[in-house]
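As you look at this complex, bear in mind that one protein chain is not there, while each of the others sits in place.
Entry: chain A
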Amino acid sequence: MSDMYDTQSLVNAAGGAPGGLPVQEPHGPGEPAKPSPDGAREKPRSLWNDAWHDLSRKPMFYVSGLLILFLIVISIWPGLIASASPLACDLAKSQDGPTSGHPFGFDQQGCDVYTRVVHGARASVSVGLFATAGVTVLGSVLGGLAGYFGGWWDAILSRISDIFFGIPILLGGVVFLSVVKGGNVTTVSIFMILLGWPQIARIARGAVITAKQQDYVQAARALGAGNARMLLRHIAPNALAPIIVVATIALGTYISLEATLSFLGVGLKPPAVSWGIDISQASSQIRNAPHMLLWPAGALSVTVLAFIMLGDAVRDALDPKLR
């Protein structure tokens, strides 16, 4: 044995005698299995089961969920709670206050504000949903693939998204919508998808790159998993949370962007019924007839808030670390 180090102490440093380290096993194989806390055998539960279980105990989820459900129902069947036509207007009643049967009063053209607020939900909700769905699908597929495969695809896609990021959204909206000359739900949604996808693509790319470097992805690769399994089982679920959060916040933004574009006169145009149009028309009369502005603006704010609250609740539920 060399005098410069002591072999026995080398072994001692590992914590015990050479034959086997004297340690206490937390649960010996021979020991009977402890019953689970529930008493019964736990049922297999997937991530989404668990997320649902978690959501179902959150008041915020119910409040926002019911609001959104209500909004969707009145977007599809506005006649359920407002049977009159939003275009049946009587100039004689211009700017009149609330009366019986017309709880929100009348606007500049003498249209019933209540009817118009109810009918206006359809434009906002459909633009918001179409734009968000398009942006999320396009953005996460492009960004996710760029992050996963890297290389040329990634370099080109990142530069293209830089270009789109450079376009001011309102200027872009004014130019695009005056060029296509048809401010309706479809063109406004398409515009938002065209300009909105790089935001989600960047988030998705970053999230996928982070997930890709995790050891559990390497472990799956070491097991021989193919690209599809890696992307769907390991990367997508772990990259989804930031995308969901950004997408729900974006949904609210798209609804207010629709209102903004309509307010500026390039989005939806009368005779379409939209909160943005009503807010635009009411804004000049805010001193004479504040009710004309407050109801559509209030409806817009509540809608945006409901989607953001839902996004928050869903994010909490999808993150097992918070559970």
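As a convention for this text, contacts are C-beta pairs under 8 Å (C-beta built on N, C-alpha and C of every residue); 3 or more make two chains touch, one makes a residue touch a chain; residues count from 1.
Keep in mind that, in the parts below, contacts and distances are computed from a predicted model.
Comparing "Spore gernimation protein", "Oligopeptide transport system ATP-binding protein", "NADH-quinone oxidoreductase subunit K" or "Cytochrome C biogenesis protein CcmF" against the UniProt entry of the hidden chain yields the protein name "Oligopeptide transport system ATP-binding protein".
From the options A:Q109, A:N238, A:Q285 or A:S301, the residue with contact to the unseen chain in the full assembly is A:N238. In the complete assembly, the contact with the undisplayed chain comes from A:A222, out of A:A92, A:I163, A:V179 or A:A222.
Counting over the whole complex, chain A has residues 1-7, 9-16, 18, 20-21, 23-29, 33-36, 41-45, 47, 155, 159, 214-216, 218-225, 229, 233-234, 237-238, 320-321 touching the chain that is not drawn.
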